[in-house]
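Of the protein chains in this complex, all but one are displayed in their positions.
For chain A:
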Amino acid sequence: MIHSPYVRKPASVRAVMGQVLLALLPGVAIYAWIVGAGILVNLAIATVVALAAEAFVLRLRKRPLAPALGDLSAVVTAWLVVLCFPLIVPWWVTTIGVLVAIVAVKHLYGGLGQNPFNPAMVAYCCIIIAYPSLMAQWPPAGELDFQTQLNLIMGGAREIDAVTGATALDAMRTGLRVGEANVAVILEQNAFGAIGGRGYEWIPLGYIIGGLFLLARGIITWHMPVAFISALAAISGALWLVNPDQFASPLFHLATGGAMLAAFFIITDPVSGATTPLGKIIFAAGIGILAYLIRSFGAFPEGIAFAVLLMNMCVPLIDLKTQPAVFGQKRSRVP
């Protein structure tokens, strides 16, 4: 028997995920245009693998295929995995990454809505630990022609030291670790553009456009992007003010790595994130601070993925401790 309400808003998980994919398009377009169209190949591979893996696990779990495949959530996960990886990772790295995300992180924990960890971020962490050298090969923006990119993705011989370099974050970290240079000198290197990695620094603009779209559509709320960006800017700004020679500027930190992708698309994953308004702020600010600490003092050039997983672990506690007051329990009763 069906009970009230008998009317429903025309909303669906499919519509939510579809809008997230739509919002990723500006960033993807800038990526393909400035850095290399090979990203589209990896996106296609990841999409197919994700749907196949989803269907396979659903079959194993004896669940209906159509609703889960149609909800587009697997495609979102796949795209986020690819957008965190270097453009030219071989197809099998993409495949493993997506399989980790879909099979291990999502379905082994019970499927959509059940995973405590962000699937894309676990995939990133697994692959960067398993294949650190492949994950360090970032081609300079626009310098590889599409055929070369395709060959590399399809498993072609990788004599790539000639053609790939470190990311801006990696170059900065290495430069500062060596201790021979200060920030200003390092920024002279070829890897750097005006504010971040040469060419790559424009991609965040696309993510910001997409993020504002998601905000306008009410798919995400302001809490996480604002808290994450503020926290990352605040901690990097504080150390930069103390010692601008040894610490890069907040702008550099916001424009490099996956900071903007994370701010609007990754940390905002509702399943693995905090849910209360205050909880979202704590969760996102925690990621910003941890990401900065890992970038500046940790073993990896990019720390967002680890930061996200660490904060994922805190979500149950954060949610428990930040339950908002209910109607009649908080505002003064007489205005």
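Operating definition for what follows: a contact is a pair of C-beta atoms (placed from the backbone, for glycine too) under 8 Å apart; a residue touches a chain by one contact, two chains touch by 3 or more; residues count from 1.
The rule we apply is simple: contacts and distances are computed from a predicted model.
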Can you match the unshown chain of the complex to its UniProt protein name from these: "Succinate dehydrogenase cytochrome b556 subunit", "Branched-chain amino acid ABC transporter permease", "ATP synthase subunit a" or "Ion-translocating oxidoreductase complex subunit C"? "Ion-translocating oxidoreductase complex subunit C"
Which of A:H3, A:K62 or A:R177 touches the chain that is not shown? A:H3
The one residue from A:G111, A:P140 or A:G156 touching the chain left out of view is A:G111
Chain A residues touching the omitted chain (full complex): 1-9, 11-13, 15-16, 67, 71, 73, 111-114, 218-219, 221, 270-271, 273, 275-276, 319, 323-329, 331, 333-335
